[in-house]
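So, subunit A:
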Amino acid sequence: MSFNFPILSWITFLPIIGMIAILLIPTGKDENAKKRSHLIFRWTTVATTFIQLILAVIIYMNYNPAMKGITDVNTFQFVEKFTWIKAAFPMVGEIKIEYFLGLDGMSVPMVLLTAIVVFVASFTSFGISKQVKGYFMMYLLLDTGMMGVFGALDFFLFYVFWEVMLLPMYFLIGIWGGPRKEYAAIKFFIYTLLGSVFMLLVMIGLYFTFGTFNLIEMTNATKIIQGSIFSGLDTNWRYIGFIALFIGFAIKVPAFPFHTWLPDAHVEAPTAISVILAGVLLKMGAYGMLRIAFPIFPDSVGYFQYLIALIGTISIVYGALCALGQHKVGKRDFKKMIAYSSVSHMGYVLLGMASMRPEGISGAIFQMFNHGTITAMLFMIVGVIYDRSHTRGLDEFGGLANKMPIYTGVMAIAFFAAIGLPGMSGFISEAFIFLGSFQTFPVLTIISGLGIVLGAAYMLWALQRVFFGKENEKWAGPWDPTHTKYKTDDINGLELTALVPLAIIIIYLGINPGPMIDIMSASVNHFVDYMQPFVKIGGSLLGGM
Partner candidate 1 sequence: MTPENLLNIAILITLLPLLSFLINIFFGKKLGKVSSYIGTTIMGIDLILAVTVFVSKVFNTWSEYLVQNADKSLTYLASDAMVQLKYNWFSFGRLNVQVGIGIDNLAAIMLVVVTLISFLVHLFSTEYMAGDKRFPRFYAYLGIFTFSMLGIVIANNFLFMYSFWELVGLSSYLLIGFWYEKDSASNAAKKAFLTNRIGDLGFFSGIMILFFTYGTFMYDEIFGKMATGLIPFDSGTMLTVAGILVFMGAVGKSAQFPLHVWLPDAMEGPTPVSALIHAATMVAAGVYLVAKVFPMLTADALLVVAYTGAITAFIAATIALTQNDFKKVLAYSTVSQLGYMIMSIGVGSYMTGFFHLLTHAWFKAALFLGSGSVIHQMHHSAHHFHDHHTDPQDIRNMGGLRKTMPWTYATFLFATMAISGVPLTSGFLSKDGILAGTMAFGNLTGHWLIPIIGFSAAAMTAFYMFRLTIVSFHGDFKTKIAEHTSENKFVIVFPLVLLVVLSLWFWYSPNPFDANAGWFAHKLAAPKTAVPANLQWDFLLTEEQKTAYAEKTSKAAEAKANIKEALPATAEGTELHKEAVAPEANQGAKEAAATESKAVGELGHQENDLAKASEHKAEEVKTEAHTTETAAVKEEHKTGEAAVAAHGATTHEAGNAHAEAGTHGGGHYVNKFAEEMHHFHVPAMILSLIIAGCGIGFSFLMYQFKLFNPDALANSLRPLYNLSYNKWYFDEIYQATIIAFTVGFGKVLAIFDNKVIDGIVNLTGWFTKLVGHITAIFDNVVIDGLVNLLAKVTSLFGAMIRKVQTGRVQSYVAFVIIAIIMLVYFLK
Partner candidate 2 sequence: MSIGLNHYLILSAILFSLGIFAVISRKNAIMVLMGLELVLNSANINFIAFAKFGGMNIDGHIAAIFVIILAAAEAAIALAIVLNIYQNYKHVNVDEIDKLKE
């Protein structure tokens, strides 16, 4: 279907419109007016993100899964392309930057995920009471940045959106965060910026190699300008370029050993921002690898394939062990545990991508989507008790199952989804990542399997600590004795509104993953074909380890 309506631009810049709307609405002076204006800010955000979600669903419905994308510029869909900046410089020559948006099977799930997570997290943001106007403006700006990253097909444009997303995140953690918010925000910012610098350098190098910022043309080896920095396959410069890009994205994933910003950022960020951080931002790293680092440097991927898989494996086991270790050492923070579980779960994504098998890569993209929804749920769930008790200490609860039965039910769904229980989406993706990666890296895959056991261990441990056993006397009474903020002890309607849709998505995709797998399969197969000459696929048991 031809689509003349510039839907991608709309979905990307719609939040900016919402942001301007919020900017123009004044905050009330007295208490009542203030409350009213806060309400307006919230619902403007909800409305904006809701329209965005509808657009994302329209995109999903109209996407033609038979078209492959990846390296073939003609099979991208919803394409918008025109020259954005065109300037001649002395020495450098003419620089042409395009406003080039388009989607293929890898980006559609991400766009959908972003729309879902942002919409859902906007409900979670209702609890923000400090500088509400600024918060929602930053929130929507962040939204634009994220959408743009997934839609951009021009490296420069990609970079711009990447940076656009960075700044609001800094403020959202730094202003609305917890006690060590400044530290966490700075750490996040500098870490990501470091990655951006690597990316920028490679981007410039690539420009001199291809004479364009167009990501699709960069996958075409015939366009390489002879004698340029990244010309010639399997040269040291290409390896360096790949490594730099890889580090840039690995920081975002985050993969071991670039992950330490994540626990801090998660712990300090407000709930909704943790949700977005885990739900969408981490995916950008993996997406960047699939969209940029891998197709542009296929030879280097072949060279470092084992290393990438190894990093994936280490992340899986290391993240799981650290999450388990959280229970025994220092302050046992609920959010920190989930942060480490994210490291572990994103390790699966790396492993699946390194496998270069259709099952593995589809599994990895599917895992990105699932991790987005599942971890979003987990963070919201932590947010629910944090809002009530103002603590996230795993040891400070107990017996909540009796106090909050519905909450416990929702929680159990999220926990078991994170464990990878069949019937939930996480199982399908993890299983097929393993089935794919086993064909390339049998030994690493079996080691990674430990992650399944360890994952169950820390999740069940937390479940038991918080929900089972005797009720902690500290919370014996109702959460809110006056019954103004929380009418009952159990989870309230607003929180359920945010959680239930995610639970439904998780279970639906667990039973019927077809709709999501179909969307990406043509692209993934094409991707695998394209990478095939360069990488190792399948093989003997011990040959590739």
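The criterion applied here is as follows: contacts are C-beta pairs under 8 Å (C-beta built on N, C-alpha and C of every residue); 3 or more make two chains touch, one makes a residue touch a chain; residues count from 1.
Selection rule, in plain terms: all candidates are chains of the complex that A comes from, given by their letters.
Note that this is a predicted model, so its numbers are computed, not measured.
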Touching partner of subunit A in this complex, picked from 1 or 2: 1
Touching residues (chain side subunit A, partner candidate 1) in the complex: 187, 190-191, 257, 259-261, 318, 321-330, 358-359, 362, 399, 401-402, 409, 416, 421-423, 427, 431-432, 434-435, 438-439, 442, 445-446, 449-450, 452-454, 456-457, 460-461, 464, 467-470, 512-514, 517-518, 521-522, 524-525, 538, 540-541
